[in-house]
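Below is one structure, written out as structure tokens, with a few remarks after it.
Note that this is a trimmed complex: some chains were dropped, and none of the rest were shifted.
All chains are identified by letter, namely A and B, in their written order; residue positions are counted from 1 within each chain.
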Amino acid sequence: MTTLPPADAALLPYDLWVNKAHSVMLAKTGIIPSADAAKILRGLMAIEKQIASGDRTLDTAYEDVHTQIESQLTDALGIDVAGKLHTARSRNDQVVTDMKLYLRDQVILLTGYSIGLVQTLLALADAHKQKPFPGFTHHQHAMVTSFGHILAGFASMIIRDIKRLEHWSTLHNTSPLGNAASYGTSFPIDRYLTSTLLGFDGPDRNSLDAITNRWEPEADLAFGISVLMQHLSTVAETLMLLATPEFGMITLSDEYSTGSSIMPQKKNPDPLEVIKGKAAFSQGQLMSLLSLGKGSFIGYNRDSQWAKYIIMDIFRECSPSPAVLSGVLETMTIHHDVMEKWCTKSFIGATTLMEQLAATAGLPMRRAKIVVEKAVKYSAGKNSVSYRAMHKALKECNCDVTLSATEVKKWQDPQTILSLAKSTGGPGSKQIAMSLKYMHRMLKKQRAWFYAQQKRKQDALMALNSEVQHILKGGE
Amino acid sequence: MTTLPPADAALLPYDLWVNKAHSVMLAKTGIIPSADAAKILRGLMAIEKQIASGDRTLDTAYEDVHTQIESQLTDALGIDVAGKLHTARSRNDQVVTDMKLYLRDQVILLTGYSIGLVQTLLALADAHKQKPFPGFTHHQHAMVTSFGHILAGFASMIIRDIKRLEHWSTLHNTSPLGNAASYGTSFPIDRYLTSTLLGFDGPDRNSLDAITNRWEPEADLAFGISVLMQHLSTVAETLMLLATPEFGMITLSDEYSTGSSIMPQKKNPDPLEVIKGKAAFSQGQLMSLLSLGKGSFIGYNRDSQWAKYIIMDIFRECSPSPAVLSGVLETMTIHHDVMEKWCTKSFIGATTLMEQLAATAGLPMRRAKIVVEKAVKYSAGKNSVSYRAMHKALKECNCDVTLSATEVKKWQDPQTILSLAKSTGGPGSKQIAMSLKYMHRMLKKQRAWFYAQQKRKQDALMALNSEVQHILKGGE
């Protein structure tokens, strides 16, 4: 059981950051005297230090974190100094700026977890890339593939999910500070400076936009996370089915299973079910966010404050999911014998048989399909098409084709099928190696982006610190 | 009232395109003889011509458009030739490829409409950039802005929506052809060739991914469209309120209004209400698409076929909305006198008065706010803060500040407020001009992308045509 802190607890560090950047800007533009700014900055740093040391924390007696910090600053410095901090801004742009900084950090965090999952999947895909697995469509056996091919398919999805997080950054990494209540201010503020000190790409170009659409960066992220969660739910559902007694293809580790309050033998795939549950959860939260925006009038509307609570719930519930799934995947036991056993059953090799019949005998595919369909029927009760059935079917279809018993058997053999899988993106040994290489290349780029984002934040904080030091030293 | 054609009607041209590209590839890789490919291509072109001339159309007696075309080809050429068309592919990858081509074209179409709307908004924003307008927050008068600033805010949103359409292309413009049923094929197909002939960036690198996630490109688009529609619903709601008798700030043209079956005097903003309705509609459709993906097992699942119907409904209902809104905006009458009248009422100038008090007298903002709050109270019954009230408030707060009656009046005057609006992104004359310039620059890039997409499609079609001609002439 967990107690949830107020949403604003997550904003504490960001509110301090924004306050410091704003104070520096007010001083550098001459809107407030440098001496006052220096006092304010010292006050903010004192609060920051107290929070870091645990002496001060979020106080739920205040309306919100913004009020708390300004009030505590006022307690320390008096209104004649602290009362200048809120010059040329509104709580509207302050909240939106805090939230963007928070969202940006959460994006980095989630990117990190997702990269970790792709790494796990690619490593496993490589290890099992030639291990036969009964590929499904419609929950029925379709064609032989490899277990590595399935895992690579999962990696491929998540790589796209990480791209969506990058796109978020492209759309929303602009600074709302200075939008004020929605219509700007008459003070000669320098929005480019605060944008730089906060690590943004630049200021918003219309002060109304971001405030009216306070739900939108949240919805963009909620959508990206929801698609990720649906993908993870597919991985989870697949693993859960493979782990049923009937499938028996994998066994989850004890670490990622739980027992029952009543049934002594139970070993439940709880973490996978939880991922499915959170996939459902994320859908609804996205819906709430979009609905917040529907039919909203221009300017700030209080309704949109719920975007804050909703997106924080999404992050808390969903962010760790890729890491959990990595753990499940890394610790599970894979029963290749069972997987392979099913690769010789229920006529799963019929498609390759048909393709090879068409390829070697020059039979039109549609004729080859009719032949093999008949052969399947004539092999009823067996696991694969027999030579006799094939012979009978060919004859009945007036196909003047001679096929050896060896060929009929070979083309339905799992390892042969894998060796014949020549198409790009398929489970053939060369093809899957190339695919994995491609995905590693993608992942490398994404890792570079991930580090660049972290560095950028550090650069902004260092730039801010240098400005702060300058002001503290009495410079302007 | 409209009769809706079957969803597959929209896929007819794309299915022919895919069939031709696939036939060319089968011939060039030697999977089927060039002579057969030539016959198939001629057959497809004959069907294409008949459709273009109206002699042949979608026939609902067939299961789907894919079955129809192959059947009609078989009727014309016999199974021994036509039966080779479906070599090395499945209906699964065929449908997904058709759908991607369809979605791509719809993205271009919607981008065009959206660019048109941004153009309209920027032109209007420029025309009205210095016309006072009572800016709202919480549905209450907040600060004086200009009507152009509001319109520019709308443009700013839509520019972001167009970016989302570009991102879609980044994520999804890969070729699924050759994924076959989900697990590739044993034929030595050339997926790079078909990718080129269809205008894709390259083939999918894992054959399972796109087939399992047949709902995802649709969901990505549905999300982008839903955010666009929520933005349009904000524009619609704003215009509807401005057009009420009570606001009286705009009058919609007769062209974009409708009458009543009973009330002789009515002039209803139907197109705007419809946009709000469709914003609600788009939310739910997105939800359906995400739910399709939840907990889906690997490989093709028939459930995902509903993605086709849902996304087509979204396009049909929502795509024209930006164009409709452009029409509403271009033809409405704007009552600047009414807008301006409200810019001198309900103390809307109080914020600038407060800011200027702080700025000129060096008063901390928090003190200045207390003073003006008192002054507002002392001016009860009036429309703006009076000199007398201001004087009394300053005195009461022990502020040793002398403010002239002219200053008190001036700082609450709409035109003065606009001239003082110095922050980037705000309604100041210089600031808004810069913002509009910036947005025009963005739009230029987006227009370039829009044309590049169209050209790319043409290039692919020309490359295909040249390959087809080569085969028809007996080459290869």
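FYI, a contact is a pair of C-beta atoms (placed from the backbone, for glycine too) under 8 Å apart; a residue touches a chain by one contact, two chains touch by 3 or more.
Since this is a predicted model, take the numbers as computed values, not measurements.
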{"item": "Assembly copy number, counted for this structure file with 2 shown", "value": "4"}
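By definition in this document, only the chains that are shown with their structure count from here on.
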{"item": "Chain centre separation (chain A, chain B; CA means) in Å", "value": "24"}
{"item": "Contact footprint of chain A on chain B as seen in their complex", "value": "31, 74, 79-88, 92, 135-139, 142-145, 149-150, 152-153, 155-157, 160, 163-164, 167, 170-171, 178-189, 191-192, 203-209, 211-213, 216, 219-220, 223, 226-227, 230-231, 233-234, 236-238, 241, 276, 279-280, 283, 286-287, 290-291, 293-302, 351-352, 355-356, 358-359, 364-367, 417, 420-428, 431, 434-435, 438-439"}
